[in-house]
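Got a structure for you, written out below as structure tokens; questions coming shortly.
Of the protein chains in this complex, all but one are displayed in their positions.
Let's turn to chain A:
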Amino acid sequence: MIPIKTLTTAATVLLLTTTGMVQAGVTLDGIKKNGFIKCGVSDGLPGFSYADEKGNYNGIDVDVCRAVAAAVFGDATKVKFTPLTAKERLTALQSGEIDVLSRNTTWTSSRDSAQGMNFTGITYYDGQGFLVNKKLGVKNAKGLDGATVCVQAGTTTELNLSDYFRANKMKYTPISYDKSDESAKSLEAGRCDVLTSDQSQLYAQRIKLAKPDDYIVLPDVISKEPLGPVVRHGDDDWFDIVKWTLFVMVNAEELGITSKNVEEMKKSTNPDVKRLLGVEGDKGKDFGLANDWMAVVIKQVGNYGEIFERNVGKGSSLKIERGLNALWNQGGLQYAPPMR
């Protein structure tokens, strides 16, 4: 992930403090007045956010916004997507051009504090990994001593790579490329043994190769890149809604509620399920939403597992394993606080 320039940050923070234009509580009011959510997404990232031949947006990041719209309006289509580049994204949120940023943004301390952001959770645990040819016979990253590594120039990826090899006292030869397409071609031509990038991107790179099945993504992850939706400081109600929409989707997966069986599950005797689907209690009132909002989210968009598999997992051409993104009780890190 490319860090935003320190200078820009300083300038924007200064501007924010001097103009002080975003007032408390206005975001949710504005959304309700508009009748739709303004959602910032990526301008094209496989599996996370892209527009298909028909111009419909797809991807994990896109589905998160749809889920929030389903929560607020009971209608997942009430979203206006704004494609943003990596450099624009934080300003667009600060200036109120968008209400929520769902654009594979890494949760870091500086973004969460100095830049006036609130990360609402983690939709995808990403991290830097390695893509190698099976012929090499390497089973994990420790076996990469002396390898030639293709890496994207001028990114934190390059820095992480050098840190990792130095820490493990291994040698390597880096070859830098500007474009991800070039590095994929280079790996294919055998100019490098390994390609390194964020894991979610490695799967996309693999598809570009002529024989994807000859290559594997090593299990090792050498950096932490937790990605999640972001809202700006100043409207805690809105922050809560986005945060709990994510938790609802994770909890729904844990309880076995899917978009298909949500109606049947309403008859369930499990109190957790009953509370989540709004059959029991008044979980809507606390958030200022309809009582069955969680059920609507699941019905219209799906639980976390469904979103994952549909966009980047088995149901997509990327075929990414759940790995760190499996539920906590299945060996992963996805964990949501209880609904009660």
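In the analysis below, contacts are C-beta pairs under 8 Å (C-beta built on N, C-alpha and C of every residue); 3 or more make two chains touch, one makes a residue touch a chain; residues count from 1.
Everything that follows uses one rule, which is that contacts and distances are computed from a predicted model.
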item	value
Chain left out of the displayed complex - its UniProt protein name, from "DNA modification/repair radical SAM protein", "Amino-acid transporter subunit membrane component of ABC superfamily", "ATP phosphoribosyltransferase" or "Lactate utilization protein C"	"Amino-acid transporter subunit membrane component of ABC superfamily"
Sole contact to the chain not displayed, among A:183, A:223, A:303 or A:316	A:316
Residue in contact with the excluded chain [from A:28, A:45 or A:324]	A:45
Footprint left on chain A by the chain that the document does not show	8, 11-12, 15-16, 19, 21-23, 26, 30, 43-47, 50-55, 58, 80, 82-85, 87-88, 91-92, 94-97, 181, 184, 204, 207-211, 316-318
